[in-house]
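Right, one structure below, let's go through it.
Only one protein chain is missing; all other protein chains are in place.
Chain naming follows the written order as A and B, and within any one chain the residues start at number 1.
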Amino acid sequence: MLQGWVIVLASFLYLGFLFAIAWYADHRADTGRSLISNPVVYALSLGVYCTTWTFYGSVGRAAASGIGFLPIYLGPTLLFALAGFILHKMIRVAKANRITSIADFVASRYGKSQLLGGLVTVIAVVGVIPYIALQLKAVSNSFAILSSYPEIIMPATAGAVPLFQDSALYVAMILAAFTILFGTRHLDATERHEGMVAAIAVESIVKLAAFLAVGIFVVWGIHEGVGDIFAQAAAVPEVARRLATADSPAAYGTWGTLIFLSLFASLLLPRQFQIAVVENVDAKHLSRAVWMFPLYLFLINLFVLPVALAGMLHFQGAGVDADTFVLTLPMAHQHEALALFVYIGGLSAATGMVIVETIALSTMVCNDLVMPALLRLPILGLAAREDLSGLLLEIRRWAIAVILGLGYLYFRVAGEAYALVSIGLISFAAVAQFAPVVIGGLFWKGGTRDGALAGLAVGFVLWAYTLLLPSFAKSGWLPDGFIAHGLFGIELLRPQHLFGLTGLDEITHCLVWSLLANLGAYIGVSLQRTPNVREARQATLFVGGAEAAGMSAWRGSAGVADLLPLASRFLGRERAEDAFFRHARERGLHSMEELPSDTRLVNFAETLLAGAIGSASSRAMVASVVTEEPLGIDEVMNILDEASQVRAYTRELEQKSLELRIATGELREANARLRELDRMKDDFISTVTHELRTPLTSIRAFSEMLHEDPKIDLAQRTRFLAIIVSETVRLSRLINQILDLAKLESGRAEWTVAAVDVGEVIREAADSLTVLFAEKRVMLDLDQCAAGLSVMADRDRLMQVMVNLLSNALKFVPEDSGCVKVGAGGTTDEVRVSVTDNGPGIHAADHEVIFDKFRQGSGTTDVLTDKPQGTGLGLPISRQIVEYFNGRLWVESTPGSGATFVFTLPRQAGDNSQTAHEDAAAGQGPKHNDN
Amino acid sequence: MIRTRLVAQRLAFLFLVGCFFFNYPLLSVFNRGGDFFGLPPLYAWLMGSWLALIVLMAQVVEGKKD
Partner (left out) sequence: MSHRILIVDDEPNIVISLEYLMKKEGFEIAVATDGEAALKLAAEFRPDLILLDVMMPKKSGFEVCESLRADPAQAGVKIIMLTAKGRETEVTKGLALGANTYITKPFSTKDLIAQIKSLLA
């Protein structure tokens, strides 16, 4: 029954079934009831990792190297153990930035570089083409083998068949058509393909079921359980060798390398990135996939070794390729239906891989290679074209066709030289080149575009030289002389023993050199400079996670009027308007016309476009309509060196925050001082008021009494009037002193500076107080005054100081026994005058207080029983005067043994008097500030 | 998804455990003749520890929130 047409019909029915599923899932997605928003679907769709390479190739590899097929599946298991750190972060970053492919991811991370996106695309396409070739080979081979049933005939080598009789060509064409139908029916802003994912999930179930069916058939249908197979295998020496791996360091090295390689491949292969990151509906689904995907891998590998051993036992020496055991074992036992099911399972594995891989690659080719180039060619006038959405789809369709064409070409050229597994590993090694820039980009902020370019370029070149070119050479497509003798005959350049490195298998050899050089160049070149503004911003976005997206990329703005037509050109009018309307709604607006022309809108448009044409192209397109704000001259200077801009900005921020802190401190201090001053002024006014009111109280009281009672006797009347007079004098003196002090403090006092004989001033002051001293019978001793002491000062002011000090002393000394001594002396620099009394003395705590306005020490010095006479302004005024001439006035005293007031004056009074003198000489009204 | 840092760290610990299970030198211990319930020891070890690792990973992510 397995005629060719049956197989073809079954194939098309199966593909039709897949298409129906995809259509239904798309339909559901459009109506908002996603079929794939389910963690199990997500985990199953990840099964796209298992291609025909797994389906047919694992058994082949197991037949060749026993357990050696396993590392390819242990690696992804380990990757998912790291999901919380790597995959989860990638998904979050990708969603936040509308990343559409791994090329987009890398380009976006390093400052949205079109060049970098292009390079990643080239590497991915070149690297993955052998892998696609492998799928074509597997499908065409399985078709050929199955259609020759009941005989088991290995297909002829690919190159031997004329082109148009080669079933692989038709397979490639059919797959291309199918992929185009699947992946490019419409352009989606998010670049997600729900229908495709649903179909892939179903395919994962089909291929797993098919493989398990073969396994169960082989183990329990042909044999009597796994133990039986191993027992039989152990009996045949040739087969028994497969039961243990070679126990050598190199073998373990290869083993570890493969685990490591497959770990990266399951993350970085374009189709894996597409399914795991881009098509991910909800990051939460990852937690189910963490164990379900490894479990899937486990199940699909469960029977690999038993099937391989059984095949070897069964086909001993029959020349049957081990890669075909899965298919040929059921055929050999005449299980047609099972064989057909296995064929369908293999078809599933192949179509799943080809569809996702080519869609992912075509998106990359379109967004990161073709569009940037086309948009740069002014001759095409694309930048001005109205609707580009059709063009985008067209480019992708062609890209799919071209990629499959290249896959077929590789199959024709090199396909036969390698077993399935080896071809797959070539691709794995290629995409492993993305590991440094992707993983590094997620965790290290220092990576730059130049570093990424250098790392990728070096890694890619070394990969091509040590792995790709030898694969061409081995198939006879290139002269193989350079493999044996090195390029230009230089031994050290032998591609598979580069720089004399031997003892490694070709994959490990390639990885050692390419990844070492890649990583070294990436880090080394990155460290040549600090990241520029754009790189630094993207680094923050990627390394710091999506939440870190605080800084706006755009300094300029553009309105809906500019951005909507732009988006419409790439997305189509309807979709663009829909997206803008949703954005307006998110911002709480009723229509998109209300959207303000701000950076947020520009960022939205950029992200929206990034979904359709990639981040680098999107930035370029948006830049064309955004009116950047005019730059200030210092900004222009900064842009000349973007790195310095970042540094300057950082430093500026640091400095600003420092300045702000200092300013805040100063303000707080100034505020406190102001408040203190305010309080002091309040106190001062309150005190002045008190001092003024006290004499006024007496004056008013006596005046009223005299006024109201004319019959007061004369003695009483005279006494009252005397009090009124003395209080009036007191009041006048007080007012004068307050005004005097205010003048001194504000610096508006008038000074007449001349040479003054201090001794003379002391005598004059003493003379003016002789009566008062005599009244109180206090002795005044001037004997200690040296003669001829001269200073530059204002004579009247100096007199005022002397009178103040003497009357102050007089106030505090006891009547009759009181004694005041004045001393005066001098050095070459200054003159020193002291006034000593034998009064009660002053507490140390009051030594400064008494120089405050209205503070007479009376409130704080218990020794003073009586309220002292006077205004309390004498000492503060005296101090102001002495200090004006750069002298000092202080008191020395211990309570109970009198007090000595001392002041010093420099002989040549300082600047104040100097200028005062000059001004006076110039006759310009001697008014001065004394601060 | 990975609910807490703790879950992510437990998984990362399993990653290290896996690296140890699936590599030299532990592999060399099982890489010998003889059989283990009819299976070659290396094969039995790898499949067994792989499945155990998957079960542990499932427990970590699906286990009760804590």
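Operating definition for what follows: contacts are C-beta pairs under 8 Å (C-beta built on N, C-alpha and C of every residue); 3 or more make two chains touch, one makes a residue touch a chain.
Fair warning: this is a prediction, and the values are worked out from it, not measured in the lab.
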Worksheet entry | Omitted chain's touching partners, listed by label | A
Fill in: Which residue of A:238, A:704 or A:796 touches the chain not shown here
A:704
Worksheet, complete the sentence: Checked against the full complex, the residue among A:3, A:686 or A:736 that touches the missing chain is A:686
Worksheet item: For the chain left off this view, which of A:696, A:755, A:774 or A:845 is in contact with it?
Response: A:696
Worksheet entry | Chain not shown: contacting residue from A:203, A:727 or A:794 | A:727
Discussion item. In the complete complex, the non-displayed chain touches which residues of chain A?
Written reply: 686, 689-702, 704-705, 708-709, 716, 723, 726-727, 858-859, 862, 864-867
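In the analysis below, only the chains that are shown with their structure count from here on.
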Discussion item. Give the list of chain A residues in touch with chain B in this complex.
Written reply: 67, 70-71, 74, 77-78, 80-85, 88, 226-227, 230-231, 234, 243-245, 247, 249, 252, 255-256, 259, 283-288, 290-292, 294-295, 298, 302, 305
Worksheet, complete the sentence: Within the complex, chain A is touched by chain B residues 1-3, 7-9, 11-12, 14-15, 18-19, 22-24, 27-28, 31-33, 35, 37-40, 42-43, 46-47, 50-51, 53-55, 57-58, 60-62
